[in-house]
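Notes follow the structure.
As you look at this complex, bear in mind that one protein chain is not there, while each of the others sits in place.
For chain A:
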């Protein structure tokens, strides 16, 4: 059997070309349908081979070759968006044109071929060089595009990574913000609770100092009440005596005048002691009431005297054996100053209570021979400032403790005896509430002096 072997090589080459084309143009993804059809590129070749059995046709391979070129060009045109494909069209065009002309010349004008043999040879060489060059260019373009694509993909991946990181960061920021907001709210809540507690503590400190006062107040009220009772009783006796006197045949006008004068005096005494008790009750109520913070003209000497008595009797009611010498030096020039009287009263009460506590402690330690002494001195200095000095000869305050006494909750008293708020509240009342100063001078074992200075 005479097999036209000249077709076998083009068929094999066409399949190789198809493989190479697939790889270069990424046909499976770019044109999947055509890619599948390309598997059958050999079929027309084999068909031509079958037809040519026993038929001499040296041109068959040329025909098949052109068919393959046509297919390739068709594929390339379909892929014209892809730059290497366009380059390949350019690469193939002269070669295909040459092949077509060669075929036509071979078929219809063998003479022409002969006369222009040299030209054809040269052209063929040129087209082949052209083809190879442009194929190489196309390959480079593909590589270049692939590199670009890879870079773009890398950039995209990087961008995605950054975006992912950004969103991650944003999420973290959001989480953190939420946590912080929650913490802020919790802190705000805690702060509110603390403020409430502080108010309650201030109120309970007030009540505690009132409790210390109860016995003193009772004593201070009992005394005037005793006078009221006694003077009423004795007045009743006087009235009885006066009536009896009036019944006598010989009346004694001098005695009657004396009895009437005594009666008037007694009524004044009753009034005076009644007022005294009332003022103590008023003071007690003022002390327990929430401070209005309003400043009113306040007689400093009166205020100091009143609270000194309350503090003294308060302590003595608790400790019956306790006795102290109290000296007062009230400067009449002090007069009245604008002050929140119940607040200033609390400061004085606190200082007096502390002073009595200190002398009592020293008395317990030193025993006989020690004379507990507490003195209060008021003074208006040249600048018009009012000074109130509360001095005791008690245990004194060691230097290291002196720095802490105005701190809240600092106390040297045993648990349950002091809140540790007295002096810190006093300090606030004097400094913040009245724009004054509260200072301490003390020597351990000698005594302590607190000095309140209030601006004019």
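Structure notes:
Following the convention adopted for this analysis, contacts are C-beta pairs under 8 Å (C-beta built on N, C-alpha and C of every residue); 3 or more make two chains touch, one makes a residue touch a chain; residues count from 1.
The working rule: contacts and distances are computed from a predicted model.
For the chain that is left out, the UniProt protein name among "MoaD/ThiS family protein", "Response regulator", "ABC transporter permease" or "Penicillin-binding protein 2" is "Response regulator".
Note on the undisplayed chain: of the listed residues A:138, A:324 or A:430, the one touching it is A:324.
Residue-wise, the contact with the chain that is not shown comes from A:219, picked out of A:30, A:219 or A:361. Of A:229, A:275, A:381 or A:443, it is A:229 that touches the chain left out of the display. Residue-wise, the contact with the chain that is not shown comes from A:262, picked out of A:262, A:299, A:366 or A:385. Residues 219, 222-223, 225-227, 229-231, 233-234, 237-238, 262, 265-266, 269, 273, 312-313, 316-317, 320-321, 323-326 are the ones on chain A that touch the missing chain.
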